[in-house]
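To start, the structure under review is shown below, and the notes come after it.
For this view, one protein chain was removed and the others were kept in their places.
Our next item is chain A:
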Amino acid sequence: MLAKLVEKILWPAMQDTITIEHPPATACRHAAASGVPTTGAPCSIRHTAKVLLTLTTTHRPATDLGYLLFKHPDRVQEFRQSFGTVTVLYPEATEERCTVAVMLEIDPVRLARSSKGSTHDFSLAQYVNDRSYAASSMLGSAIADVFSTARSGRGDSRQALADSPIPLEIEIPVLPCRGGPEIARRIFTPLGWEVDAEPIPLDERFPDWGPSRYVRLALTGTVRLADALNQLHVLLPVLDEAKHYWQNDDEVDKLLRSGDGWLATHPERELITRRYLARSAPLAHAALERLAELDDSPVGTDHGDEAAGADGHGPRSPLHTLRHQAVVGVLRRLEARSVIDLGCGPGAFLDVLVREPQLTRIAGSDVSTRSLQAAARRLHLETLSERQAERIELFQGALTYEDPRFSGFDAAVLMEVVEHVDPARLPALERVVFGAARPGSVVVTTPNSEYNPNYEGLHGMRHSDHRFEWTRAEFRDWAEHVATEHGYLVELEGVGDVDPERGTPTQMAVFRRA
């Protein structure tokens, strides 16, 4: 059943998967994730900063913890990992109370250096980051590795104890936790933990900055040690999420193995599975990232199209489909034979267009070369027959630069595109599309801002890159102005559920050359 769930969650993600971005230290991560002890690892790491986890039991004799973990309480043991050194030591070891501390020492400077030449990631964030201080997937891997025997449930001389729930306290002083303490509670409470999660302020000197993305996490409960370790192994990266990279099918197996006995019945299993396996939102193209950074902007990620209703409600909003259907309907009505999708993105609508046999020529243009690569994969451009492939062309273009390749189509589609253009540049877009390319028809869709209150929890606009969202009246004014200016006739329609007051979520204008 868990396998089914994994498949259900993975399937759309895999369909969308275009490239698997490896984190900077690819080689090292593979070694770490494989669970193979990596003594004498190829990456030269000098000990520096600290990541910390402590695990305490008050089972008597508490020092049995040493047997359960196969680590002697009176020794300070070091384990080389690809990304640094793990030190296991016991700050407290008495009959009543025994605490094991796991410390990771990572040097981000070395980490970055070790990947020199093997990465195209030139963002500054790889050099200055929190990996040195914050528990994350690296800590998860470290636990998996250092306590691999304990994690498997083996207890040797203390097998009975290993098989029994014992009182445990786990403390992680700095845990990256997307969603804050609330998510930590949702995830750990159903597993029998009492959760004490406290947000860590971003900078107490600037109180209005609010909390950081970290929490101090303390878990108290009576849990089998192997379960506790497995849970940490899976759930630390789940809480971190930001830097977890979905890599290959092994990850699925690993999740299933580590989740055995607790994940399938967890009320948040879907969230956990999705977060654990989520391919990270595709990192912006390295060059673009670099440009964003020059600008002192946070390095962005490509967002999905729709903010509203995207998180936690399935991978696709049906509004997409409605929009596709509406535009295809218009194209059929117009009897268009050739269509250009301006701003085609990764090709979702092109994929719909290629199924329309009456179209003899289909073009997609986008300013992002990455999107075009995604579109080419989505359309299987390289394996299509010559006859099929000849119908389709993809090319990089920008809607503010006149482009002869935009010309000569029966229809052009601007689906959810105009709102990504600065208002000041709209006249340029109008000239390029309506003035210079002059297709027989132009279909424009854009959000209807009046409808936004219908989206629960939506503040501001539907997408962080939207430069504006128009009311129905604003859209009509614009459409009529463009039509008059460039000799088109225009009709307006709505797409999606009709709200009697606020109209439809999407509005559409169909321009036909007069």
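Here is the rule we use: contacts are C-beta pairs under 8 Å (C-beta built on N, C-alpha and C of every residue); 3 or more make two chains touch, one makes a residue touch a chain; residues count from 1.
The definition used in the following text is that contacts and distances are computed from a predicted model.
The subunit not displayed here is recorded in UniProt as "Polynucleotide kinase-phosphatase", chosen from "Polynucleotide kinase-phosphatase", "Iron ABC transporter ATP-binding protein", "FtsX-like permease family protein" or "Tol-Pal system protein TolB". Across A:Arg158, A:Arg361, A:His420 or A:Arg472, the single residue that touches the chain missing here is A:His420.
The hidden chain makes contact, of the residues A:Lys254, A:Arg431, A:Arg476 or A:Arg512, with A:Arg431. Screening A:Pro173, A:Gly221, A:Gly259 or A:Pro447 against the full complex identifies A:Pro173 as the residue touching the chain left out.
Touching the missing chain, out of A:Phe79, A:Phe147, A:Phe188 or A:Tyr214, is residue A:Tyr214. For chain A, the list of residues touching the undisplayed chain reads 46-52, 54, 74, 76, 87, 89-93, 99, 101, 103, 105, 107-110, 113, 120, 122-125, 127-130, 132-134, 173-174, 176, 200-203, 205-206, 209, 212-214, 216, 285-288, 290-291, 293-298, 367-369, 396-403, 405, 420-421, 424-425, 427-428, 431-432, 436, 465.
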